[in-house]
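A protein chain is absent from this complex, but the other protein chains hold their places.
Naming follows writing order (A, B, C, D, E and F), and every chain is counted from residue 1.
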Amino acid sequence: MNIKPLGDRVVIKKVEVEEKTKSGIVLPSSAKEQPQIAEVVAVGAGITEDEKKKDEIKVGDKVIFSKYAGTEIKVDEVEYTIVKLADILAVVQ
Amino acid sequence: MNIKPLGDRVVIKKVEVEEKTKSGIVLPSSAKEQPQIAEVVAVGAGITEDEKKKDEIKVGDKVIFSKYAGTEIKVDEVEYTIVKLADILAVVQ
Amino acid sequence: MNIKPLGDRVVIKKVEVEEKTKSGIVLPSSAKEQPQIAEVVAVGAGITEDEKKKDEIKVGDKVIFSKYAGTEIKVDEVEYTIVKLADILAVVQ
Amino acid sequence: MNIKPLGDRVVIKKVEVEEKTKSGIVLPSSAKEQPQIAEVVAVGAGITEDEKKKDEIKVGDKVIFSKYAGTEIKVDEVEYTIVKLADILAVVQ
Amino acid sequence: MNIKPLGDRVVIKKVEVEEKTKSGIVLPSSAKEQPQIAEVVAVGAGITEDEKKKDEIKVGDKVIFSKYAGTEIKVDEVEYTIVKLADILAVVQ
Amino acid sequence: MNIKPLGDRVVIKKVEVEEKTKSGIVLPSSAKEQPQIAEVVAVGAGITEDEKKKDEIKVGDKVIFSKYAGTEIKVDEVEYTIVKLADILAVVQ
Partner (left out) sequence: MNIKPLGDRVVIKKVEVEEKTKSGIVLPSSAKEQPQIAEVVAVGAGITEDEKKKDEIKVGDKVIFSKYAGTEIKVDEVEYTIVKLADILAVVQ
């Protein structure tokens, strides 16, 4: 991947989640602020070089983020989303 | 539970409150900013690693939060809500 | 009382004020931002542990607050309101 | 008077101003942000204990304030207004 | 003049400007944010006691200010306007 | 010129730009935030006395600024505009 996000931004790739498997995470379609699962593919220097933020998130993490946050771009036929760290709610471990 | 909230966020699970028991807490449906009771299941590092905030809340606490705050997600058939610490009004002891 | 307000919040209980007694405080119903009298029942750590704020208010104080501020909750059949310190206008001595 | 304003607030009592006397201050009714004259009856600790603000205003001062600012209360049949220091425009000497 | 403006406020008195004299300053009536010329009659302590602001403006200066800024008052039959320093655009020398 | 802008303000005089000359700068009329070329005629002390800002702009510079920013005034039959430094986008060299 050849996109370096600036500042506190993160590049993520949406993950398909099958509905209703026992151990899967199911996101209700009626959620007020529809969240989605994604994988982190790049983290901005404003995060990796900040003592407090650098441990919050790293490449490969699965994260929950607000569906309507960010800007979508397509690189080599793959769709990515550029979001701010503040739009990422949690890391799924 | 396998969700790690980022920053000042907290993962909570709503608690069913029976109405009108003598020692229970009853939340009037007409309250201007409808509050609800929930149990804390995970606390973000932005809280646990902050000298001032870390004593405010911990896993297992019963809390009152604004009903319309946060994002709902479902993990292993259980519904959780991710809220910011600022959306938690009080701890019920 | 078993509610611990978080941060700069205060739990108060409204006080009934008889209108027009000579020494009582009467709040005109037409006031632009309708104030009310209440008694402080719990004060958040964000106030009690702040050098500047801790002398402003304490449990037992009678206070004037903006009527539409805060969230109402009912505990053991008693109605309380959780407000921010900034919504309390004055202490009645 | 038994009202102690919190923070940067001030308790004032409106002063009747006779219109059109030569040395009086007349406030035009068509002023964009209708000002009024009042006397200061109590000053909050956020002002009296602040090196920069404590000399700006004191009990007994006649002040010009924005008419629509603040909250009106009645104590012992006297009407007072609780305003923020920022809503007081000038001291009339 | 007996009005002491608080904080960063300034008391000014509007100056009549004759239109179209060669050396006069003419303010077009169609200006987007209609400016006006005034003379400074009192300066708040928030300005006179601030190292950076005290040289910006002084009593007697002719200034250009936004027409719709401030509060108008009348003292001894003379109309004044109380504005904030930030509403004064320039000093005319 | 006898106008001293206050704070971070700058007095500029619009420059007529002939359209479509090879080396000229042409501003399309359909630009979203219509920019214009002007010459700087006076710079406020908030800029000239600030270590970081004083090298950004000086009297005589040709600048691009947002067309709808600022306040227009007329001095000695010449039209000037008073804008904030933040409304100046670039210096044309």
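The rule is simple: a residue touches a chain if its C-beta (ideal position, glycine included) is under 8 Å from a C-beta of that chain, and two chains touch if they have at least 3 such contacts.
Please read these numbers as outputs of a predicted model, since none were measured by experiment.
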Displayed chains contacted by the hidden chain, counting the whole assembly: A, F
Per the touch definition above, residue among A:Ile12, A:Ile47, A:Val63 or A:Ile82 touching the missing chain: A:Ile82
Where the missing chain touches subunit A, by residue: 2-7, 9, 11, 45-46, 68, 71-77, 79, 82
Those residues of subunit F which, in the complete complex, touch the missing chain: 22-23, 25-28, 31-33, 35, 52, 55-57, 64, 66, 85-86, 88-93
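Everything below uses one rule, namely that only the chains that are shown with their structure count from here on.
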Set of chains adjacent to subunit A and to subunit D: none
Same-site or different-site touching of subunit E by its copy subunit F, using the half cut: different
Whole-Å separation of chain centres (CA-atom averages), subunit B against subunit C: 24
Touching two or more other chains - residues of subunit C: none
Pairwise touch network: line, ring, star, complete, or other: line
